[in-house]
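Okay, handing you the structure first.
Omission of a single protein chain aside, the complex is shown with its protein chains in their original locations.
For chain A:
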């Protein structure tokens, strides 16, 4: 497991308890106004020793994405990474006779497109909880953000829709 999401836990742990009921209601209202983040892509990298386990899990994860109406597609690295180390076959002498051990790491990738925050957290939670043993998962998400105000003030024309201009060329 590479993905760590401890911030929310710490936040709730260190926050002082709410003193009155009105404060509690206010905080709930503030939370309701908070908008969902938008994710352009959520990419998941899987590593494992067994290619069969990986392909099976990729099938599961893409199917789960399809049921939530998320565009998902997957690919594999063609070749695994081999980590080898060579030792003497005998304990002491006979240098010509070696034995070679090897760790293989197979890579698989899944990419989900255009998600909201709630969908992404639900999907990731579901996938992570069903992660089989011996498979490592790394989730990378790309968030969409609004253009900063100061850029728009400088030169608004630069950021307007170019689709009409292109037709003249």
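Rule of thumb we're sticking to: a residue touches a chain if its C-beta (ideal position, glycine included) is under 8 Å from a C-beta of that chain, and two chains touch if they have at least 3 such contacts; residues count from 1.
FYI, contacts and distances are computed from a predicted model.
According to its UniProt record, the chain left out of view corresponds to "28S ribosomal protein S24, mitochondrial" among "Dynactin subunit 5", "Ras-related protein rab-18", "Rab proteins geranylgeranyltransferase" or "28S ribosomal protein S24, mitochondrial".
The missing chain, though absent from the display, is touched by one residue of A:34, A:133 or A:153; that residue is A:133. Listed here are the chain A residues that touch the chain not shown: 1-2, 47-50, 81, 83, 103-105, 131-136.
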